[in-house]
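In this view, the complex is presented without one of its protein chains, the others remaining in place.
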Amino acid sequence: MAVEPKLNIELGKQGVFVTSFNELYNWGRKNSVWPMQFGLACCAIEMIATTMARYDLARFGAEVFRPSPRQADLMIISGTVTKKMAPQVVRLYNQMAEPRYVIAMGACAISGGPFKQGYNVLKGIDRYIPVDVHIPGCPPRPEALLHGFMELQKRIAAQPLTGEGRPRHLDEEGMAEFPVPVQGAHDLEPSANKLVWPLPAPPVAEAAPKTGAEG
Amino acid sequence: MKTAEELLVAIQAALPDARVELLLNPSVSAQHSIVVAPADALQVAVYLREVEGLDYCSNVTGVDWPGKEIAEKVKVTKLVAGVETEVEETVKRREPGCLEAVYHLFSMRNSKEGAQTPIVLRQRTGNRTDDVKVPSLTPVWRSADFQEREVFDLFGIVFEGHHDLRRLLMWDEFEDHPMRRDYVDPDDYEWEPTAHDEVLKRAQAQAAGVAE
Amino acid sequence: MYFKKEVIFGNPMVSTSYLPLLVLFLAALGFGLAPLGLAWLWAHLVSPPKPNRIKNAIYECGLESRGDAWVQFRSAYYLYAIIFLIFDVEAIFLLPFAVAFTGLTAGACLSMLIFVLLLVEGLVWAWAKGVLTWS
Partner (left out) sequence: MTTSAEFKSFLPPVIEPDGDGSLLEVAMGPHHPSTHGVFRMDLELDGERVIKLKPVFGYLHRNHEKIGESTSYLGMMPFTDRLDYICPLTNNWAYALAVEKLTGTLVPERAEYIRVILAELTRIQNHASAIGFLIQEMGASGTPLMYAFREREKILDLFEWLTGARMMGNYMRFGGCRVDVSPEWIESAKKFVAGAPKFLDEFEALLGGNEILMARTQGMGILPADLAINAGITGPMLRAAGVNYDLRKVDHYGIYDRFSFRVPLGDHGDIYDRYMVRILEARESIKILEQALRDIPGGPIKDPKAPGRIFKPKPGEAYGRIEAPKGELGFYLISDGGASPYRYRVRPPSLINLTVLEDMCLGHNVADVVLIFGSVDIVLGEVDR
């Protein structure tokens, strides 16, 4: 469906530029991803350092940090998501306008990181909302955040408009509502959103614990 | 700056009926502390601030001393084969635990002479379950305001007379006191994708439980 | 007689007709509304609307918003609003005056001066009354 690269280059030499509507649509969205101002902890300081003059996130069209979720396309979860903050994070993600993306920046956002044994620390934000790009590191260097950003742009560029692999905001049955967890007496209820984070069934007890996990 | 011992003598002189005693600190830092009975803690605190000039309460924290089984060697005279003999016997004594609120006091106004060692004031609750009331020292030192709320939140010591005693760090619907030694945090590790050793055992137990 | 070509379209040599003005206005309107129209069309045709309760909830720093925002404000605010309104409207009237300022006769300037002075007198009264200083 896309234009063959070789043909494209040949035509380009003759001064004829050919593109498809899909590439144009993704090109526009890719180069103006507005992140939401959402700093949680130490990774937020590295995120701010990335937007400053030396590492300059503005080169990718993302220096506009929108405080309100209504005007943001990307939520960079930079820091530890605690159980007290998790309902707010999920509610903010729900309140963002569709085509929205999530970067889990830092080990804490991915899996609880160094504070994994904490009773008030959520073991990773993947349990409640779908994450597009994970950036390991504690905190990841600004270059790592830029690289994660470029990965996200590649992913946006590769999204077809119609057909099977089309993004969530373009298909009717795509999941739109991510239930906000409730703070219970001892823990968050539910402790994970099964639709977003399907728990792999563990290897069965009686058989020798095989490495692969069925189910 | 008076040391803890001198202060103890001064307190006992000024407030004869105050139940205070010294707790020696075996560490090299030699920061000994004064244990005061909760009933007259407020009295002692006002005295320390007004008379002794300790106008700065730097740090307020809680310590949880759970009850301990103490096995003691006790000399017991027992009839052994008809003969009265002294016998070594280990007696199990269950020492009731307590919750402790620790205050570190300094003086800001006259802080000129020499390095400052903190005057450590300790209040102990009756036990760890129902008698956990301790007078709040926030009226005396405002810096204890948030820190006492944190101790109430994480340890469960109820500070009477605190103007706004709510949970500071955990959410309000939370019921346990997580910093206590016997707190078991919710098992939400679940099983990472590559389950291994005890996480694997826990996962299989949970899966077996689910299977029935 | 009124439906002759010249009256409606006017002969091009003498530009008495308002046709260019109309075309410009329509172009401006189109230039403004076209992107909105396209966006609405795109949203309507291609991306399916998926509203839900959490998404449509009021955004209050990530929390569920308590209380409502329809609150009776203090009276000082209404005075501010009224004063702004007066001087904003005045500025609009000054615009054509400022554009054609050089070609005007003395009488027109005088009448405009009276208009401006009237409003400045209103401003002086408000200032004297202390409405502008925030309590």
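The chains carry the letters A, B and C, assigned in the order they are written, with residues numbered from 1 in each.
By our rule, contacts are C-beta pairs under 8 Å (C-beta built on N, C-alpha and C of every residue); 3 or more make two chains touch, one makes a residue touch a chain.
Keep in mind that this is a model prediction, so the values were computed, not measured.
Contacts of the undrawn chain with the visible chains, over the full complex, involve A, B, C. Touch with the chain that is not drawn comes from one residue among B:E5, B:E21, B:E50 or B:D187, which is B:E50. If you put the hidden chain back, the residue from A:I48, A:A157, A:L170 or A:L199 that touches it is A:I48. Residues of chain C in touch with the missing chain: 60-63, 65-67, 69, 71-77. Even with one chain removed from view, chain A keeps its contact list with that chain: residues 37-42, 44-46, 48-49, 52-54, 67, 79-80, 82, 84-85, 88, 92, 114-115, 117-121, 138-139, 141. One chain is missing from the display, and on chain B it is touched by residues 25-29, 31, 42-43, 46, 50, 55-59, 61, 63, 102, 104, 108-109, 111, 114-116, 118, 120, 138-147, 154, 163-164, 167-171, 178-179.
Please note the rule applied: only the chains that are shown with their structure count from here on.
Fewest steps needed to get from chain B to chain C, stepping only to touching chains, is 2.
Ranked by the number of C-beta pairs in contact, the top chain pair here is A-B. Chain B and chain C have centres, each the mean of its CA atoms, that are 67 Å apart.
Remark: chain A and chain C have CA centroids separated by 41 Å (rounded to whole angstrom). If each chain is reduced to the centroid of its CA atoms, chain A and chain B end up 44 Å from each other. Remark: chain B residues 169-171, 173-176, 178, 183, 185-186, 188-191, 193, 195, 200, 203-208 touch chain A in the complex. Against chain A, in their complex, chain C makes its touches with residues 46-48, 50, 52-55, 57, 59, 61-64. If you check the complex, the residues on chain A that touch chain B are 83-84, 117, 119-120, 123, 183-188, 191-192, 199-205, 209, 213.
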